[in-house]
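Complex shown without one protein chain; remaining protein chains in place.
Letters A and B mark the chains in the order given here, with residues in each chain numbered from 1 onward.
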Amino acid sequence: MSQATSEAPVSTFAAPRFPIRRMLRHRSFVIGAAGLGLIVILAAAAPLITWHDPYAQDLMNRRIPPIWYAWFWDHPSAGWHHPLGTDNLGRDYWARLVYGARISLLIGFSATLVSGLIGTFLGVAAGYFGGRVDLVISFIITTRLAMPVILVALATVALLNSTLLVITMVLGLLLWDRFAVVMRSATMQARSQEYVTAAKAIGCSTPRIILTEILPNVAAAFTVIATIEMATAVLYEAALSFLGLGVQPPLPSWGLMLAEAKEDIFFSPWMITLPGIALFVLLLSINLLGDGIRDLSAPGGRS
Amino acid sequence: MNFEGLIAGTIAGLVLAAGSAQAQQAENKLRWSSTVSITAPDPYYNFHREAMILNGQLVWDTLIYRNPQTGEYEPLLATSWKWIDDVTLEFVLREDVKFHDGRSLTSKDVVYTYNYISDPANKINVQSNVNWIKNAEEIDEKTVRLNLKSAFPPALEYVASLHAILPDGFFGNDGKAGSNGGLIGTGPYKFDEFVPGSTMQLSRWDGYFDGSPKGKPNFSEVEYRAIPDPSTQMAELLSGGLDWIWYVPKDQAGPLSTMPGVVVNPAETMRISFLSYNVRDMEGGNPLQDIRVRQAIAHAIDRDTIVKQVVGQGSTAITAPCFRTQFGCQQEVTQHPYDPEKAKALLAEAGYADGVTLDLVANSSRDRAWVESVAGYLSAVGIKTNVQLLQYAAASERMASNRTHLFMGDWGSYGINDVSALLNNFFTFTPDDMARDETVSNALKAAAATIDKDTRIENYDVATKRIAEQVYWHPLWTNPTTYAHQADLEFQAFPDENPRFFQVKWKD
Partner (left out) sequence: MLVFALKRFVVGILVMLAVSTITFTLTNVAADPARTIAGEGASAADVEAIREAYGFDRPIIVRYGEWLGGALRADLGDSYRQRRPVVDVVMERLPVTMSLGGLAFAIAILAAIPLGIIAGLRPNSWIDRASLTFALIGQAMPTFWFALLGIVVFSVTLKWLPVSGSSSLSHFVLPAVVLAYYATPTLMRLTRAGMIEVMQSDYIRTAKAKGLRTGKIVLKHALRNAILPLVSVAAVQFGFMLGGSVVVETIFAMRGVGYLAWESITYSDLPVVQAIVLTIAAIYVVLTLAADIMNAWLDPRLRSN
């Protein structure tokens, strides 16, 4: 069966050589890194940049619109106390957003970590050993590709409860295919290099060769796929939330906030737009970063 | 001009809803929608009101009719009825009723219907609607007797609201609806098309009998379409693609009502929301076995504020575990008003001064903000909750298998104006009974087994008072249903959540 699922033609990957100067000159890389960096800092420093508790309800002050409603339309309750307004339960929207960044990032990172480990293990094993191992692993990959992710994720989450852990694990266990495919090709390529043949000749053990020769050579490919999969995991979490099976309240995740405000698209569009923009910036940054890394790790570069 | 008005105004300027509504009026077609998809056309193999009640009364008729204004029973398919004794009901049928294929209604049809639906082997979906019926027998061509297993006081309520009369042999030999002569009934509308899970097309039945309290059909066609997402439904209403929707989200009701050509109508229903406590032994101990913890929870929740701010118009906070018009609903019970200090004190007394963590399961088809606001009040006094939103079946499974401390749910009593349709479902050692209290159960069973009003009232008194005093349930509020429809539609809502489309019509 076909294995050509990666967007990135594998032949363009090579050992990572990232001169800082080239990195800083690469526009996508810089924008992506800055965007993601900013979101990570906001998430990490959440308690420092908002004085509100993201879980504290204030039913008397629900659905206060953001500050600019006070500027442009003289809205009486909008103001600096809640600069981005409040949600359905009077919780501060800005606080929900910065704490929600933690959950969205957590889901993205952890799911990618799980899928990265599975995918890399399978891909490297298939690529390094070839033969029957490759056959079996290719079969596993094809089987996984034949299963519709969103459906299987929905069904599993529905059957097992939609806790943060379950959602992350389910996404992690479903999204490893691209890792496996790309790692497999990258490993095959690395294996045929002279230094690997040489290492084999002088009697290095297989684990040693994989650790010291193969893995460093597939790291760039890994990073690129990791960015793609992280974006995918965050998007899938949003889709699960929309279908009512995302993270459970009162946890704020951006996908959940977006899904919760879907009915507000007609009359209070700010409620859906704010988390929408946040999610958009996050995904855009991750994708730009991935593009940047791919370009920078390509032999010729694309500047 | 406030901000909502501004946005509403902008949309209103762009939407020309009035024009399309008038176009529909010319066609005289009613197009309505809800989130559930109907998978069976008959009223019995359904869980959804949309088919149980709506089809039940549009395509079919019941033996008697309960006038929603007066609450009195009126003749429908039966001209008269009487109790022969505690367990026998006799009905005399009208002479002039015809099914959609032209043949006349006789006792055979009524006997078939009751014997079919009451046979447990046929497994109709809601057994509690029929499991008190022993059988039906034909006395003559137009006289039928319904034999009950034991005295069942609200029998006429069920007969009038849920027991649509099907033609003889409707389910054939294979249990397939309409296998013997099609999906026909005696009601004011007949089936044109039924697409499982998606649409239903009904058209007027010109042969509908004169003198029915439902009146002659007002529309030439009625079309139902399942639309799972409420935002999509609102978009359809705004763009003139639908005439009537319900369960409009609370926060959209206000701005939606400012749209030209749209009327929004929040109405109270008989459905009550409650918090139910598990007092059984649980693995690792169960803090709720201490009544002080249950009381603390009750005192921690500010129902009035939640009703006013979150649940919205059409809802009332309640303090008794039933709907006020239901027979046997005793209002004078132990009260647990909002008092967070008392709640904290009670928790400390019970040894949970540092807080406690409980599992809370809630029905996922209700507004998420409801359970979140309850959880918010609980966390304010130090009770942390692990909230799980589940479909009713899954939530029920949690209760049955003793895997949750708290259940926040609601029950609509199928529109039956009698406490037995509510409390007997939850407190008579049923799977959903997490209290398992002999006193309550015995009283409820005794009340349901006689038609003597005083005995019933006495027993319901015992049951409701004990439920409140022991804090097995914390009553929360009545659920509102918010309807929205084109402004030139005449529609009236009733607390039994039964939109009576046979009464609806376009304004002149």
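Following the convention adopted for this analysis, contacts are C-beta pairs under 8 Å (C-beta built on N, C-alpha and C of every residue); 3 or more make two chains touch, one makes a residue touch a chain.
In this text the structure is predicted, and so the values were computed from the model without any measurement.
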item	value
Option touching the unshown chain, where B:L63, B:A160, B:M200 or B:L238 are the choices	B:L238
Omitted-chain contact residue, chosen from B:W32, B:Y45, B:Y112 or B:Y277	B:Y45
Hidden partner chain, residues of subunit A it touches	1-2, 4-5, 7-9, 11, 139, 142-143, 145-152, 154-156, 158-160, 231, 235, 238-239, 242-245, 255, 258-259, 262, 265-266, 272, 276, 279-280, 282-284, 287-288, 291, 302
For subunit B, residues in touch with the removed chain	11, 14-15, 37, 39-40, 45, 47, 125-128, 175, 195-198, 225-229, 231-232, 235-236, 238-239, 241, 391-394, 396-397, 400, 425, 430-432
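Everything below uses one rule, namely that only the chains that are shown with their structure count from here on.
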item	value
Chain centre separation in whole Å, for subunit B relative to subunit A (CA means)	43
Subunit A to subunit B touching residues, read off their complex	55-57, 59-60, 62-63, 65, 69, 73, 75-76, 78, 88-90, 161, 244, 248-250, 260, 262-269
Contact set on subunit B toward subunit A in their complex	1-4, 6-8, 11, 229-231, 234-235, 238, 249, 251-252, 255-256, 302, 305-306, 309-310, 364, 368-369, 371-373, 375-377, 379, 387-389
